[in-house]
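A single protein chain has been omitted; all remaining protein chains appear in their positions.
So, subunit A:
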């Protein structure tokens, strides 16, 4: 943390950002929006609404505030401090945007963002997000299962893994001027993980398109894995035969494994993963196996030594 940190005068005050109660209550939200329409920040975000059906896969835990979700981000492309992305994302252009889907597929295709968003009905999924650093949030994401996209391109038998790649453009992503990680950021899933109904190709949160610091315009959300697996600002999705080398594995293979499933019994080499601090809570809470999604995903890892395949 830098010693001296001046607040950014252009950043909206927390009080200007829609609190969850208001968001929950549509009518009051509209009234509040009307009353605050003179604020340019809100006026801009109000245009970016994204309609979605509520999903039964959502948790009913209390949501984190939008102002927390947008001001506490690990997005090294915009700086290594969690306050950096909210300040530095101004240079990212999210339109036009295309996503290349290629590799071991019968019909490789480059999707325009608009076309991509029309592939399947949007759902709101309220998921727990557990960061490898030991904090967590509850976030109402909007998107559809990644499986819906993968089915479009018809993976072949050689497509045993899926590699995801973030945009690489130091002009738009100033953090990429420093060699903090090997750019572009890369992540990966096994094909059965990628096809799992919980794995969400995500375009929005809190009823609106993704704020840029949260991985606009399209990101992955894999709720039973540590947050860094949920890659942001995706430009390419590649079906491959072998497990791809991810950015964090490349940076520190001893500390970051390919699977990186949330597991309270397998500690990070330098800190415990047994508990976490839910943002907004005072004391820590116990971390749940697979971040509380064991019922849905434990079967994917049956017979595997999760200490070895961490």
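We take it that contacts are C-beta pairs under 8 Å (C-beta built on N, C-alpha and C of every residue); 3 or more make two chains touch, one makes a residue touch a chain; residues count from 1.
Rule of thumb we're sticking to: contacts and distances are computed from a predicted model.
Enquirer: Any idea which of "Chemotaxis protein CheA", "Succinate dehydrogenase cytochrome b subunit", "Tryptophan synthase beta chain" or "Protein-methionine-sulfoxide reductase heme-binding subunit MsrQ" UniProt assigns to the chain that's been left out?
Expert: Looking only at the record, the undisplayed chain corresponds to "Protein-methionine-sulfoxide reductase heme-binding subunit MsrQ".
Enquirer: Tell me which residue among A:122, A:181 or A:201 touches the hidden chain in the full complex.
Expert: Answer from the full complex: A:181 touches the omitted chain.
Enquirer: Quick one: say which of A:78, A:111, A:135 or A:206 touches the chain that got left out.
Expert: Considering all chains, including the one not shown, the answer is A:135.
Enquirer: For subunit A, enumerate the residues touching the unshown chain of the complex.
Expert: 1-3, 5, 7, 14, 67-68, 71-72, 76, 80, 82, 133, 135, 178, 180-181, 251-252, 270-272, 277, 279, 282-284
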